[in-house]
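With one protein chain removed, the remaining protein chains of the complex are shown where they sit.
For chain A:
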């Protein structure tokens, strides 16, 4: 059996139960005490998200200031359980208006009970699709923007439509203006050695869509990925157009995508759910365009002084710019005084995280600002040795840029009524874990 959860608990950071649902009688009500005693109040917390105590297994996740705990008494499917929690939380978020924390839970007890009863019955996950749940939930949480567009009140006989071949979409949707928004969001993960060689680099991307379309539209998406293009040129028996093609290492799709057609024709075709959803996820390891290069030189001048020089080079087009660039340069704990010189942005010393934090709000392409800092240390014999030089970390967002080079070639909407649609496509690249060892 995939999950057969016995109970689900929501605890705050002190370990108080905010709300819970016991699905089965096979665990005692005091099992949550065991969780509190053996995990929350010990060093165990955070050492492993799955723990067994007294015959029950606990799967727990921390989301903002709430612990979500699933208790099972059998040999359950962990991946399924965690996925369930993640899905459930994102659904709660959409009902609470974006936030999932202690306060949101306290304000929405009835709604949470309702949802928990619908998404899981006797420990088995049921339907979590927000479109369908909307029909059963009577409480008004703070609704997410997309669901407020359709009719707010459930149609009395809506249950009939719950489970057709297209379980994720309701029939009879009507929009005055038919619009599709498509976002390609990529995050770049980088691990660079102190000598400047790339140890590991990959891009995980997702395509997010927001559809406000009438009826039952059929969508078709074309990307400049290698397999898709080759297949296409093969089928049209003409050579592939020149230009950059992208090799995707692995792709996963939302359940609405017709996978049979993807495998035979290599096109992404689907009947989208109404509103917001994640169409696909992909991963790329070859040919990644790194948006930034970081060149650090950190010199230790004697026991009490350090000289830090960091140059950050933006290697994307000169017309583009990055937003919210933050460079965190770790310094030893016993840092006493710092002084900076930067050619762009602002820098300061943050003692809470033992880092020099350099922020540049708007960072144009093809530029290379520098930071030079002098750090004075309190001289202590013992701690000097234990400074382990954590890596320099970077945060950024680069709009209209994809590290993978992926582009949308076309997005076609077909519906039997033949209305016109407006399509919006955006690209953005963010830093995932962007680490440079110094």
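Descriptive notes on the structure:
One rule holds in what follows: a residue touches a chain if its C-beta (ideal position, glycine included) is under 8 Å from a C-beta of that chain, and two chains touch if they have at least 3 such contacts; residues count from 1.
One rule holds in what follows: contacts and distances are computed from a predicted model.
Looking at the choices "DNA polymerase delta subunit 4", "Telomere length regulation protein TEL2 homolog", "Beta-adaptin-like protein" or "Isobutyryl-CoA dehydrogenase, mitochondrial", the name in the UniProt record of the chain not drawn here is "Beta-adaptin-like protein". When the whole complex is considered, the residue among A:136, A:340 or A:419 that touches the unshown chain is A:136.
The chain not shown here is touched by just one of A:78, A:326 or A:357, and that residue is A:78.
Only one residue in the set A:21, A:220, A:293 or A:412 touches the chain that does not appear here, and it is A:21.
Touching the missing chain, out of A:57, A:245 or A:335, is residue A:57. Taking the whole complex into account, chain A touches the unshown chain at residues 1-4, 16-22, 24-25, 29-30, 32-34, 37-38, 42, 44, 46-50, 52-55, 57, 59-61, 72-80, 82-84, 86, 106, 109-110, 113-114, 117, 121-122, 124-129, 135-136, 138-139, 156-157, 159-160, 162-163, 165, 167, 189, 191, 199-200, 202, 204, 249-255, 259-260, 262-263, 278, 280-283, 385-386, 388-391, 393, 433, 435, 437.
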